[in-house]
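Note that this is a trimmed complex: some chains were dropped, and none of the rest were shifted.
Per-chain numbering from 1; labels A and B assigned in written order.
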């Protein structure tokens, strides 16, 4: 018992320098992957968010809602059209995305945070015209997929100053009120830059960037932003990891101190990242 | 041209005493009925809300979302069960209600307000635990239909102080996170009472309370709250009007200066109510 007390005190005491380091700073957490579907992980993440918020860190929770969108589209009998392997967002789909992200995922997170004793406010990119967007122009026409033109940080800052944790659903709109589906990683990076965040944490379903995907010990714990290009070219970051790596790059080049891809499958991965020097996953930073 | 200018100036000047009367006061508008389905009326309402807000009136927009809930339930193939003529809200339905109200109706209104040049924040009773509820106990079990236990005005006040028009979707939750469908009229009355509103305006699809429903000239423009009982017993208020009259009664007895049932089918009915002595529809007040 005494031993356990001592261990407990040790852990709390060890947290002190990290609390001091992040106190009053903005940390943007992009929530997604398994951590968003597994009930135990879900609760752990919300508890972590509330804890960070209580110890003086300004946490902003940004989320998409892939699986729930898919299942709702299916339940509504809306067929998904794919263009070059990517889902095409037609008008009807865009409306469902808005409805599910803002009405289901977002409010469920707000309730979960309340369940952990936190006070959250569920916002979307539409509220206070926070995420302003236009049609994403690219080689392939993806329909109403949005390209962020401006982040208005006022609704986020006001919410934080009012004492609430902002939980943000990543839909945006243009001046005519047309809604766009916005990639949540991209939105999180844009928000982190606009807020001058200390840190952006992307929750993924992998351990981090690894030199050999079959060898857990080959995890790259930290990488300078200018080296990312080589890692991508060298095949270390592949497939779905590439856009995530690009988001990190974008955030760090835009002034965010560090961007971390953590393994959301580990319970309390956010706490473990924040409350240690080594962190978990792969951290991207800008060298002097 | 000169004549038109003079008429224009006359209208603006005539608005002065009403602006003075309501300046800095809270007016809760319960949005519903035809005004919520007709595109022209919709825009007119939002424009009215923005105008009132700009001239210094603290407008709070409260809404339900009947038709959209029904159509989404249908599209999802969820059958509606009725108990004693009232829709039963099972768990699945409650989830759809939350999703549609918070994700579709609410955010669409936020966008419409933005389209009129206003700044709105879409809230639900879940955000900041604003509407706290428990299961409504009555003669018939209606499932997850909620009975309001507490309104936390903090999220509403904070939103207004931050310079946004609060748009509120009327779902609530209990301490365990169970969501309840809350009658929007009831919620609007509770919010008006909690905010110490000057005025609650219920948008309906009738002209107001009428002595003879077939005679437009029999409209009752104003009625003292203690006379409502007699009007109900006398059959002046019947059917779906009775709960609306009860909401007005509740609000007025709870300290709201006046409660008005207006005809939402008339364009700019809110402006006409606010900017005249006689108003439109039926006003319920408390005598000295």
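Definition applied: a residue touches a chain if its C-beta (ideal position, glycine included) is under 8 Å from a C-beta of that chain, and two chains touch if they have at least 3 such contacts.
Predicted model, so just to flag it, every value in this text is computed and none were measured.
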Message: With 2 chains in place and all of them the same protein, how many does the whole complex in this file have?
response: 6
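The rule we apply is simple: only the chains that are shown with their structure count from here on.
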Statement: Distance in whole angstrom between the CA centres of subunit A and subunit B is 36
Statement: Seen from subunit A, its contact residues with subunit B in the complex are 72, 75-77, 95, 98-104, 106-107, 110-112, 114-115, 119-124, 126-129, 154-155, 158, 162-164, 171, 173, 176-177, 179
